[in-house]
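Quick notes on the structure that follows.
Left out: one protein chain. Kept in place: all the others.
Each chain gets a letter, A, B and C, in the order it is written, and its residues are counted from 1.
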Amino acid sequence: MTAASASPRVPTEAGKERSMSLQKQMIAGHYTALSHAPQEGRKVVYTFVPGNLTELVRSFNLLPMLPEINALQSGMRKLSGDYIAEAEKHGHSEDVCTYVKCDIGMLKKGNIGPTGEKLPPPDLLLLSYTGCFTFMKWFELLRQEYDCPVAMLHVPYQSEGCILPHHVDYIVQQLRTEVIPKLEQVSGLRYDEDRLREMLRLSAQAEDDLVWVLESAKHVPSPIDAYFGGVYYIGPMFTAFRGTAEGVAYYRTLHEEVEERLRSGLGPLTPEGSQEKERYRLVMEGPPNWTSFREFWKMFYDEGAVVVASSYTKVGGLYDGGFRHDPARPLETLAEYCMGCYTNLGLPTRVELLERYIREYRADGFMINSIKSCNSFSVGQLLMLRQLEQRTGVPGGFIESDLVDPRYFSAANIKNRIESYLQMLEQKRAGANP
Amino acid sequence: MSTLRVHVGIDLGSTTTKAVVLNDAGEVIGRGITNSRSNYDVACQVVREEAMVRTRFTLTRQAIGGDPALAQVEKAFLSSLQRNFRFRQHLDQLARLREALLRATGDARHSAHRSELTTALESILDGMVERTAVHFSELAVRKSDFFRDLATADYMQLAEQHNDSRGITFDMLCGLFDAAILVVENSTGQGSFETQLRGALEPTLASATRAVQEQAPRLRAVVEATCRAEIVEAGTVGTGYGRQRLPFPKEQIRSEILCHGLGAHAMFPSTRTVLDIGGQDTKAIQVDADGIVVSFQMNDRCAAGCGRYLGYIADEMNLGLHELGPLAQQSQRRVKINSTCTVFAGAELRERLSLGQNREDILAGLHRAIILRAMSLLARSGGVSDEFTFTGGVARNPAAVDALRQLVQENYGERTLNISADSIYTGALGAALFARRSAQANP
Amino acid sequence: MTTTTIASRTRSAEGQITAGVDVGSSAVKIAVLLTTSGGETEVLTLLTERIRRRELRKVVNEGYEAALRAAGVAAQEVCYVASTGEGELVDFRRGHFYGMTTHARGAIFLMPEVRAVLDVGALHARAMRIDERSRVLSYRMTGQCASGSGQFLENIARYLGIALQDVGSLSCGAGNPQVVSSICAVLAETDVINMVSRGISTPDILKGIHLSMAGRYLKLLRAIDVHGHVAITGGLSADTGLAQALQESARKDGLDVEIRTHPNAIYAGALGAALWGAYRHRMLAGQVEVSQ
Partner (left out) sequence: MSPELVNLIKGAQELNDDFDLTAVRTWKEAETGRKAIGYMPIYVPRELIHAAGMLPVGIMGAGERLEIIRGDAYFQSYICHIPRSTIELALTRRLDVLDGMLFPSICDVIRNLSGMWTMLFPERYVRYVDLPQNFDPEVGGVYWRRELETLRADLCRLAGRPIEDEALRQSIAVYNENRSTIRELYSARSRQPWVYPTSEVYLLLRAGNLLPPEDHTMLLREYLRLAPLETERRDRDQSRIVLVGTFCEQPPLGLLLTLERAGCWIVDDDLLLGLRWTMGDISCAGDPLQALVEAFLTKSAETAARYLPEGEHGRALVESVRRNRAEGVIFCAPSFCDPALLEQPMLISRLDREGIPHTQFKYSEDTGQFAVIREQAGTFSDSIRLWSQA
């Protein structure tokens, strides 16, 4: 989601390009560091976006790499179809999560990353088992390919709608007895709590700015698109840049830019320039499709639909509920962060959150993009749809696609549904004030 | 007769294309239906022509109805006129089919036995012509609206009887037919309305009752007048599965959801829930008191259990679509069927038949399976409220209606279920209403 | 039972006659073979009868009679009738063999050099990796969804008004194949209709369909790790367009396979059944002799 190569081509409006080129540089730099890691003797940790322990990993001077991000990048660069086919050739079922297959296919085809450079093998697989069962199988599969240790971090699910103290203890214990020792072993460094605290402080700073940016969409009309645009905004935060000065700088810049857009009354930035009319304000649930990301986005902005809030931008941490990384309680705060990711929330909590978004962001409608790959997201979405309609009186739309499997993006079908849905909103509005 | 201003809605469905013509008052004065085909423009044109023919029939009826002297003969005359008109159309198409078939024998592949083939085809076609009279006799139950269906059924039966004549295989005959029927379907311009109608008029009068014959001069005058009446299309709106490919600008295209909602509302104003089962998709729609859609659900990308499925089954059994439902209704013990993959339909049927299951019972199971899928969509869209309207082609199938009625009763309790004989036109009606709206908004 | 044994023993001077009946979902295929005492196999008759909406049992029975007539063999002379496919419908069968077992056998009989078989019928496709004695080492089948099956191709051909026999040659002449996007066979039909209305030529459409089918089949072949010569059997072995598309796609995919077909490959199942029948018969006859 943070691809330099995938950033929208931006018309040169003042200020617009800064955060983007910043992001571009950061990502490119990170991938270069990754691909040079073996030569430069740096160690690499593979891990997942939800519940990622970037600060902890970085405090050991280790480089984090996120296979999910590689998979979505492959999707955007239209390579995922081949990769998935490759994995299926190796006996993976058609039915399972395509991120896994895309990643495994990429590996089987030489592990060339998004920037065209070969990616390093992991020195450690940090399995943060957060909000998704598939993660466990994914790294078990990778473990067969690479001869490296695995650190397993089991994050209990928030089934009761809150974080329980003994769950925090459980995670902290695992960090102490499983994760940290393995990080020490791989890096050859001792755990340095002061360093971790400093990084957590930087995280919190950037998090403030990110939340400000996402919440700017409460303004009518919104200066941002909190889904299609949002996936770019969360990039550095959810991936490798929490706890870094670069991350802080990026979010500062972004904040300023969005402030500027607000002041000058500009709409969200799309690949075709600033969106002018805001005809529909939508809340989105579910991840986007990556193989036809642009086409998908266009189906919205062409009709004047702006996404003002989305749950997907909360998969790598839910900050708008008030959570910030807290340097005072380093391991506890990490535990709470892991448990707070969107897909680790119980279904009732997810409904409450979306309900709040629909109200607070004054949405005309909400739409669910149900992803074939992802049971974690998708199971229960039809009930969520019903519940949200009942609770808010706002009509919901439902579309189906996949993350990175091009076979599951049926453009005509999806366009038909989106159009029908928006025409319905329009008709409703016309009916309400004839 | 003065100029008539009309509004046209066209619903380009995956299996059938429908048109509805409205007058300024919003009354339906013409309808047309045809098989959807590879060429959308042709489908559009054919269906529009047919709807205009019906419109002129309506005009005829109105004119006759307006003339007190003709009131008594109206019904007998008009139905006979229409039958004769259809009969002529059918014969016309058969002639074109004959031409296409004979031309196809010219293919090099058939050179070895061209003359046997020609003889076989001629005799099959003669048989078909004979049967035409039966199809259009006064008491006949119509098997299908479509030339393709009628012709296919007749041809296949006759061809099978021919199967064992020297070197001419059933397969070969089927192959020829498949190609020829397409040629027929893709030709437009069924002869002008006037010639056809005038052609139908005389035989109608000739075979009519004394009472009708006495009014012959007046009737001729009325028919003449409607033939010449000037009809102006104020606007057209397109909808349906293939709407993106209709040759209309974007403003003239509406989503089929909105059209079905509005159309159902127009037919039954108290409708709150609409179920539409078409050829490849099923839609469950909730509308408010003004016919405005409040929520909807469509089937996903698998076409299992839609109308097309019944089409394959009918094909497989060599039956007309009209016959499937009544047959299923005769079942005593329904078989439970889980898979409704459209492509497997025929195979499943064969397998079950070969296991000794009864045809009616299997059919009843199939109908139930289709409706079960629809029930899920209804539940997804928010359930079944009163009143409930069933639209789309499958609503013409009485066994499907029975299954739906029963399942709705079981799951939602008492609901008024609206079904119209014209339910297949609901989408087109909605489109025509949109056309009329925009004509009135920008006169 | 006894009569069968006796009949075959008296006849064994010249050889045994066996028949294989392959009941598919779209056609019934029958093979009548003579196995000489020297172990040579002679094909007496091959027959195929498309079912086309007729009562299956009747098609089977009539087809079998016709095949025997053509072979000049009386029913009691046949010492083993083996069914394959929907064998329950062959009331006069003596034994049944599973489809992949028979196709493998038939393929080796027709094309001894192949080490894999792709059987594409009306509803399913199956890929088998085999050894030189037609032992099935590994296999994969398409599942419950009919996309990319022979039936699908048949529907499309019908829609395009193309005779099945012409599908292959038309497809081979395509210049600019168009990819079909839908997964579902039914929706793919609509895709195809859209293509026609966009003015895309018939060969290009057919080739596109062949390529998408080939993609599915290659996946099966890959999954069982196939190399070398691959035979296409079943109804679609007659479709040269599919064979070509498969060969092209395999090459593009870097899969080193050589696609083979044989004019009689549509009978592979029936042939295989008849051959296994002969084998079983010898075994059973051997047992009879021992017990006497």
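Going forward, a residue touches a chain if its C-beta (ideal position, glycine included) is under 8 Å from a C-beta of that chain, and two chains touch if they have at least 3 such contacts.
What you see is a predicted model; the values in this text were computed from it and never measured.
Undergrad: In the full assembly, spell out which visible chains the left-out chain is touching.
TA: Visible chains that the missing one touches: A, B, C.
Undergrad: Could you tell which one of A:S159, A:Q185 or A:S264 touches the chain left off the display?
TA: Of these options, the touching residue for the absent chain is A:S159.
Undergrad: Using the document's definition of touch, tell me which of A:Y31, A:Y129, A:Y191 or A:Y250 contacts the absent chain.
TA: A:Y129
Undergrad: Among B:D290, B:E351 or B:E387, which residue is in contact with the omitted chain in the full complex?
TA: Considering all chains, including the one not shown, the answer is B:E351.
Undergrad: If the missing chain were put back, which residues of subunit A would it touch?
TA: Its contact residues with the unshown chain are 90-93, 95-97, 100, 129, 132-134, 136-138, 140-141, 143-144, 149-150, 152, 154, 156-157, 159, 166-167, 169-170, 173-174, 177-178, 346-348, 350-351, 370, 372, 375-376, 378-383, 387, 400.
Undergrad: By the contact criterion defined above, which parts of subunit C meet the unshown chain? Give residue numbers in ascending order.
TA: Residue positions of subunit C that touch the missing chain: 86, 97-101, 124, 126, 128, 133, 135-137, 139, 141, 143-144.
Undergrad: In the whole complex, what residues of subunit B lie against the chain that is missing from view?
TA: Residues of subunit B in touch with the missing chain: 300, 302, 336-339, 348, 351, 372-373, 375-380, 407, 411.
Quick note on the criterion: only the chains that are shown with their structure count from here on.
Undergrad: Can you identify which chains form the pair with the largest number of contacting C-beta pairs?
TA: By number of C-beta pairs in contact, the leading chain pair is B-C.
Undergrad: Roughly how far is subunit B from subunit C, centre to centre by C-alpha average, rounded to an integer in Å?
TA: 39
Undergrad: Provide the list of subunit C residues touching at least two other chains, using ranges where the numbers run on.
TA: Where subunit C meets two or more other chains at a single residue, that happens at 182-183.
Undergrad: At least two other chains touched by the same residue of subunit B: list those residues.
TA: 301, in rising order.
Undergrad: Which residues of subunit C touch subunit B in the complex?
TA: So the residues of subunit C touching subunit B come out as 25, 50-54, 56-57, 86, 88-89, 122-123, 144-147, 149, 151-152, 155, 157-165, 182-187, 190, 192-194, 196-197.
Undergrad: Can you list the subunit C residues touching subunit A in their complex?
TA: The touching residues are 181-183, 219, 222-223.
Undergrad: In their shared complex, at which residues does subunit B touch subunit A?
TA: Listed in rising order, the residues are 244, 254-258, 288, 290, 292-298, 300-301, 380, 382.
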